[in-house]
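All protein chains but one are shown at their positions in the complex.
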Amino acid sequence: MDKVSVTLTVNGQSYSREVEPRTLLVHLIREGLGLTGTHVGCDTSSCGSCTVIVDGLAVKSCTLLAVQADGSEITTVEGLASNGELHPIQEGFWEMHGLQCGFCTPGFLMASLQLLERNPDPSEEEIRHELEGNYCRCTGYHNIVRAIRYAADKLSAAEAVAGD
Amino acid sequence: MYPESFSYHAPSTLDEALGLLAQHGDDAKLLAGGHSLLPAMKLRLSTPAHLVDLKGLRGQLQYIRDEGDTIAVGALSTHHQIHTSELLGSRAPLLAETAGHIGDMQVRNVGTLGGSLAHADPAGDFPAAILAAEADLVLQGAGGQRTVAATDFFQGFFETAAEPGEILIEVRVPVQKGGSSYQKFYHPASGYAICGVAAVIEGTNGTVSRCRVGVTGVSDAGYRATAVERALEGQTFSAELAASAAEQAAAGVDPLEDPFASADYRSHLARVHTRRALTAAWERN
Partner (left out) sequence: MDKGFVGQAVKRKEDPRFLTGTGSYVDDLNLAGQVHAAMVRSPFAHADIRSIDPSKALALPGVVAVIVGQDLVDAGINGLPVGWLLDGLKTPDHPSIAVGRARHVGEIVAAVIAEDRYLAEDAAGLVEVDYGTLPSVADVSDALKPGAPTVHDDAPGNICFEWSIGDKDATDAAFAEAAQTVSLTLRNQRLVANAIEPRASLAQFNAGTEEYTLYTTSQNPHVHRLLLAAFILGIPEHKLRVISPDIGGGFGSKIFNYPEEVIVLHAARKLKRPVKWTAKRSESFLSDSQGRDHATEAELAVDGSGRVTGLRVKTLAAMGAYLTTFAPAVPTYLYGTLMSGQYALPNIYCEVTGVFSHTVPVDAYRGAGRPEATFLVERIMDRMAQTLGEDPAEFRRKNFIGKDQFPYQTPVALSYDSGDYEPALDRALEMVDYRQFRQDQAEARRQGRYLGLGLSSYIEACGLAPSAVVGSLGAQAGQWESSLVRVAPTGIIEVFTGSHSHGQGHETAFAQIVADELGVELDAIEIVHGDTGKVPFGWGTYGSRSAAVGGSAVVTAVRKVRDKAQKIAAHLLEAREEDLEYVSGQFQVKGSPDQAVSFGDIALQAHLAHNYPEDLEPGLEASAFYDPSNFVYPFGTHIAVVEVSPETGATKLLRYVAVDDCGPLINPLIVAGQVHGGIAQGAGQALLEHAVYESDGQFLTGSYLDYAVPRAEHLPSFETDHTFTPSPHNPLGVKGIGEAGTIASSAAVANAVIDALSPFGITHLDMPLSSQRVWRAIRDAQPAAAAD
């Protein structure tokens, strides 16, 4: 089958690759670009381990063809920290023990990023509802909820300082 | 997890897309958000030889427009856009509310109204709302446009009134009069509707003047619970009336079954959620 050319900006860096049209975005990211922080946990678009940000939207990269994302800007877990400084969401997961095996974690981090962007001060109930697209088998979600609250507080404190 | 090979097409105009459909016939599938089609392709349950990606038509088909008595929603509008649309929220809130119940945050970011309706999953959420809202669906074919009423659109298990070669381009939602509600019982695994009931009720001085009820998840296709509607219209609304009317929610329907919900349980849930939807809709009237 003829290959198609896909150009992406991932974590600020531009990449061009020739792929089969059927190549899923997650496979391009993992195998084509070598960014293996984005994981695959299922084949039914359920578990959210593959969540990345495409043009500002959290998406399941297992449910997007690479070619559909041609020309887009993508952030993966590798792009969250800047200059060696963890993002407040990463920090929250670390502080609150929001991860155990770490496999689902990148997906949760990226989904949380969108969650907090849309709702900077979420209640526990809202956090639990908005995470319905991400599975974790280790934590029982208890500390994930706390991690996101931690990040919300940290981000709003930073906002308050910036606003001063 | 690994779709079969296909030829990929990314038309930039509707005419081009229609031309590709005409050329490849049954071998071609349209790709909108892809959140119904790609999961099927990953499991190789769907193996189109040609995939026609509509992303180039977003400029034309992704909109939510005020057209007076009607809100026109472009087929490529995402569930998230619909859920958060202020225009829909104020003038056709049933659709906006229902969109918030679909899938999950990530799915709502990408999945589209047109893709979802064209897929016609019997457990999808939109059919209930589209039916209760009495929306019209605009289909574009090579020979021109035609409009199909929601009640005529859903024809069976993954089956719609769209002819081969036609593209669903717009959903026209009448500005809502009265109150509405979508009540859903989630499948605990898939998150799809074991049963979803959308209701719109209009009335004054305690009397129901108009009632529309759409049901999804229960039958092989979304349907209007017309017996429920008839039982309410012209009557004085009461909790008892809502309950007795809701008894008709699955009348004449051959309910779906799966390991999670048998036919009788599904029918029961349809009755319960119909009553809840009627009650909530009336409160918002």
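List of remarks:
Letters A and B mark the chains as written, and numbering starts fresh at 1 in each.
Convention: a residue touches a chain if its C-beta (ideal position, glycine included) is under 8 Å from a C-beta of that chain, and two chains touch if they have at least 3 such contacts.
Predicted model only: the values in this text are computed from it and were never measured.
By the touch rule given at the top, the unshown chain touches A, B in the complete complex.
Contact with the chain that does not appear here is found for just one residue of A:V6, A:C47 or A:A152, A:C47.
Across A:Q68, A:Q114 or A:T139, the residue that sits in touch with the chain not pictured is A:T139.
Across the entire complex, the residue among B:Y8, B:F126, B:F153 or B:F185 in touch with the chain not shown is B:F185. Mapped onto subunit A, the interface with the missing chain covers residues 20, 22-23, 27, 30-31, 35-44, 46-47, 49, 76-78, 80-81, 86, 90, 93-95, 97, 99-106, 109, 124, 127-129, 131-132, 134-145. For subunit B, the residues touching the chain absent from view are 1-5, 43-44, 185, 187-190, 192, 258-262, 265, 268-269, 272.
Just so it is clear, only the chains that are shown with their structure count from here on.
For this pair, subunit A with subunit B, the centres built from the Cα atoms lie 29 Å apart. Residues of subunit A that touch subunit B in their complex: 1-2, 4, 20-22, 24, 40, 43-46, 48, 51, 57-60, 62-65, 67-68, 111, 114-115, 130-134.
Across the complex, subunit A is touched by residues 1-8, 10, 31, 34-35, 38-39, 41-43, 51, 53, 55, 80, 103-107, 109-110, 190-191 of subunit B.
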